[in-house]
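Of the protein chains in this complex, one is absent; all others appear in place.
The block that comes next holds chain A.
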Amino acid sequence: MDDVHADVRTRYEKLTEPYMDCTFKFEVVEYQGAKKAKKEQIRIIDSFKYLGLRGKIRLSNPAQVFTVLQSYSIEADLCPRSEPDYCWFGRQVGLSARSHGIVDRYEIAKRPYFGTTTFESELSLVTCNLALVKEGQLVYDPFVGTGSFALAAGHFGGYTFGSDIDFLALKGGRPGQKDIKRLKDNFKHYGTQTKFGDVLCMDFTNSALRKDLIVDTIVCDPPYGIREGLRVCGTTNLESAKLTENKLIDGEKAFLRREYVQPKKPCTLDFMLDDLLRFSAERLPVGGRLCFWMPAADDEDIPRLIPQHEKLELIYVLEQSFYRWSRRLLVYVKRDGSYTGKTVTKEERAHENNFRERYFNRFI
């Protein structure tokens, strides 16, 4: 706190000038701190007396709110430290969507359509926030599934498109459900239907999006191979591939018929991620962001599993941990020609991110 005061004292006069006579109140907001007694809060607030604000104090609806923010870390005994690690002082200019109840409103169970892969509400919103999704942008989720990211992007004003290899996830409905709902119904439910572009059934590694289409933002949770398949179009059985190519039904090529079901074969997470980076580097405008979640077992050399592309700068790596594994939200920004990063594809990475195998072997 002493540092905060020392800093505020050197420059508050210019900053407080327009607010000297406004009604105001003070707030102390903590992250991970123990709840403070009223007396302690007042002590902190009083320590700013030297600002000399002349306005009336008003607790409800003041013209200005001055806030002391404190961030605490947790000790080994799981109690917060007695002194904060960081303090800030400032004037409130706006609050995040969180303070308007957005996390609760987007809770999965409140949506008309969801499934086993639906990404949780809070982190979907955080992902789109870090992706800087805003009005007028074209946002794309190449592994859209039940569309958690698309819905969150729509909330922030992005015009959203999604694709997935699983036709049934796009078509919607749940087992036993009579009135079939799909992603579009979720947009309607939240009043954002004008932000719903379309969903396409396609294999990301055989994309149908034209090459020169600019996509402002890409957000996704690539398949891990646990609750959903990690698959691409094709077959490992070359014999049967030859057969389908030439198979006729009613004198018509079987693979050109409406009912034909395209076979799928397994692929690796590394392969998919390399393709995701290459695709993003091609389609994002300079400054556009790619945000996705990468899972990994905790005992892996994780930094060396992270894919890189020479045109994409990795700016944040944010971890969410589980038992023996974790996933990281990776945020990349497309840079212009003057930026020279290093492409690190699966061939150059230390070893394979065989998350699926590790998961099913309980990470032993």
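Basically, contacts are C-beta pairs under 8 Å (C-beta built on N, C-alpha and C of every residue); 3 or more make two chains touch, one makes a residue touch a chain; residues count from 1.
As a working rule, contacts and distances are computed from a predicted model.
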Omitted chain (choose from "DNA-directed RNA polymerase II subunit RPB3", "Multifunctional methyltransferase subunit trm112", "Ras-related protein Rab-7a isoform X1" or "DNA primase") - UniProt protein name: "Multifunctional methyltransferase subunit trm112"
Hidden-chain contact residue, picked from the options A:Ile42, A:Cys79, A:Leu213 or A:Val286: A:Leu213
Chain not shown: contacting residue from A:Leu53, A:Ala153 or A:Val232: A:Val232
Contact residue for the chain not shown (choose from A:Ser47, A:Gln177 or A:Thr194): A:Thr194
Interface residues of chain A (partner: the chain not displayed): 136, 138, 159, 161, 165, 167, 170-171, 193-194, 197-203, 206-211, 213-214, 232-235, 240-242, 244-245, 255-256, 258, 260, 262-263
